[in-house]
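Only a single protein chain was left out; the remaining protein chains are all shown in position.
Order as written gives the chain letters A and B; numbering starts at 1 within each chain.
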Amino acid sequence: MTKIPSLIKEVLVNVFKKPATHMYPFEKPDISEGFRGRPYFLWERCVECGICEYVCPTFAIKLKWTEGRHVPWYDMSRCCFCHICIYNCPSNAILPSKDFELSSYTRHVYEGLPKVPPAPFESTGIYKPRYINIDYSHCVECRLCADVCPTNAITMTIKDGRVVPQYDADICILCHKCVDICPTEAISSTTEFPKKPEKIPKELPLSPLEKAGLIRHRTILFDRNICTGCTLCAKVCPTEAIVMKEIGGRLQPIYDIRKCIFCGQCYEVCPVNAISFEPDLPPGLRRKKPKQ
Amino acid sequence: MKNMSSLISLVVGPQHPALHEPERFVFKIEGETIVDVEPRLGYVHRGIEKLMETKEHTEAIYLAERVCGICNVAHTLSFGEAIEEAAGIEVPSRAKYLRVIIHELNRIHSHLLLLGVAAELMGFETLFMLIWRDREIVMKLVEDLTGNRVISSLVIVGGVSRDISLELIHKMKKHLPKLYERVKQYKKMMEEDPTFTARTVNVGYLSKSKMLELGGVGPTARGSSVKMDVRDFDPYEAYDEIPFNVAVYDEGDSWARFMVRVDEVLEAINIILYALDHLPQGPIRVIPPRAFEGEGFGRVEAPRGEVFHHTIWRGESKPWRHRIRTPTYANIPAVCEMFKGYHLADAPVILGSIDPCFSCTDRLYVVDAKTGKEKVIPYWYIRKKYWKR
Partner (left out) sequence: MAQKSLSISDNEKLVDELASTFKDKVLSVDWTTPRRVYIKIVTHAHRDLIKWIREKFPNSSYLVSIDTIDFIDKGEFEIRYKMQVVHNNIKLTLTIAMNVARDYPRVKTITDIVPGAVLYERENYEMFGIIFEEHPNLAKFFLPETWPEGIYPLRKDVSVIRKKPKVW
């Protein structure tokens, strides 16, 4: 045999080297600086923007209303330690760490602090709106708020004999366009988020126009015997509250109360005067008991 | 009497010491020679393509990452490319170079893992341990760069999540040439030493035309003189600016497939050193939109072959269809052809030479359901039918 096969040389060299095993529990682990361990949440820096909740891929972070403000609650059993919340937090309220020895017998060790610190903007007196309040005793049902809302968080609905807006807090982005445009200032924003947010209260007060004795036109009636199906009313309606549909062999108008703004164009344009205004909703939708 | 079938069916079942992941091969053997083989997969089927239709892209990239643990960078990279093409956004060039660096580091670690595992399948545990000790250098570099040894969530839609510091660049430039020398030693050993060559040369031969007919991809195909590499004919990220060689061998047996991988490790180290020298300055990410309309096709060269993700979006914030094709799936008809005519004792070596990753292959649909809907399969129904077997 002329030369030593390369493998045997390799083996001989390695016989005299230190073993490569790292005796972990008896020696300290060798972790590098950027290791992705458990994130720590500093609630005194959180500005409640909700970005961490949006980007977390496993829904491990949730903003909950606790003791007067929103704070992020972190569930470690769902976290996948990707640190994407840390990269995106605008106020550095989440800190990375190198902890990975995280077993415990109880779960509550990792859930939230016992005391909630105040938010950083409160010490400087800045007002942070969190919820929109609608005061139904001032609402005149003009429907402008539903028109201007960019995400359709405010939609019109029929309740207690009135056509009123309802508010959905999940989609609202607090742009305050409805607050600006309401002609009677019935809409305002508050810093308190209610415990059980509801879209519309159970009982509505009387409309201010009714209290003053003024008539508020609430519906439009079509006299179907006179209507010729000329479709002019559907063409001039600016909010498409009137739509023509084929019923019983001829075209008839279908009317949606929630979109109508009572501009009066259909009344003006109808050639046979088949349209009339009524001061109350159709019988099935009227208020159940008269209010004093 | 001799013509009566003396075929025996041997089941190398889901649980077997020679296999690392569950799959079932039914070999029909005559004497000691394999005549036919029938595969059966689907033991780690998780329902990923259907789940992708219910997730927005900020969360779906982490699901795509966990399709395969070892080649996770390839899956996030092709997912990111597909979404970026569908949304029509452009990634900054510093992010492209960083993506190339982590992609090549992932390739080195995966090939060294396979070479060690292949040595172990042949019973050669010394070589297995030596190669895995050198692999620790790469794992430490990946941990410094991304924060974790294996699952590196460095690639996100629109760029990269972390930046590289100057000390890390110096550290890489110090350690990678040492690894280069070690791998060259291993290459010499694999070419000359009979302990390795006696079990891999002329074992599992497949010709070039048959390989193209059956659709093999990756180092499996490049071992049979098929010169195709996605970084070469369809360059993505920064590969159109970085020069490199494509490793091709003509022998067509298992030895050639292993040598292709050793050459690729050497090339990958050169690519990383080039990219570290030419790293441009600038931002590392852009913010992608949330809902858009379009189609995207992202295709990368994973360590095992060609991976593609194809997404179709129709204006909502969730995709209409997301299709994933992994390389081991394309190599299965080729490996079934490779078994025929060889001894049963060669079967683990042949299977190991295509680098099987069955958790990549079984990525399709869900087996969990709730009652109440018309078309939903009740969970108790499946359980009852299954357990009765």
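Note that in this section a residue touches a chain if its C-beta (ideal position, glycine included) is under 8 Å from a C-beta of that chain, and two chains touch if they have at least 3 such contacts.
The model shown is predicted, which means the values in this text are computed figures rather than measured ones.
K.L.:
Which one, B:V35, B:I89, B:L212 or B:L344, makes contact with the chain that was left out?
P.N.:
Answer from the full complex: B:L212 touches the omitted chain.
K.L.:
Which residue among B:D163, B:D232 or B:E293 touches the omitted chain?
P.N.:
Touches the omitted chain: B:D232.
K.L.:
Among B:K178, B:H278, B:R321 or B:H343, single out the residue that touches the unshown chain.
P.N.:
B:R321
K.L.:
Could I get the residues of chain B that touch the absent chain, sorted low to high?
P.N.:
Interface residues of chain B facing the absent chain: 41-42, 45, 47, 49-51, 54, 208-209, 212-216, 227-228, 232-235, 240, 243-246, 297, 306, 308, 310, 312, 320-321, 323, 325, 329-330, 332-334, 362, 364-370, 372-373, 375-377, 381-382, 385-386, 389.
Heads up, the rule we're going with is that only the chains that are shown with their structure count from here on.
K.L.:
For chain A, which residues are in contact with chain B within the complex?
P.N.:
5-7, 10-11, 14, 20, 31-36, 54-58, 80-84, 87
K.L.:
Quick check: in the complex, which residue numbers of chain B touch chain A?
P.N.:
Residues in contact with chain A: 58-63, 126-127, 129-130, 133, 136, 140, 143-148, 153, 156, 161-162, 185, 188-189, 192-195.
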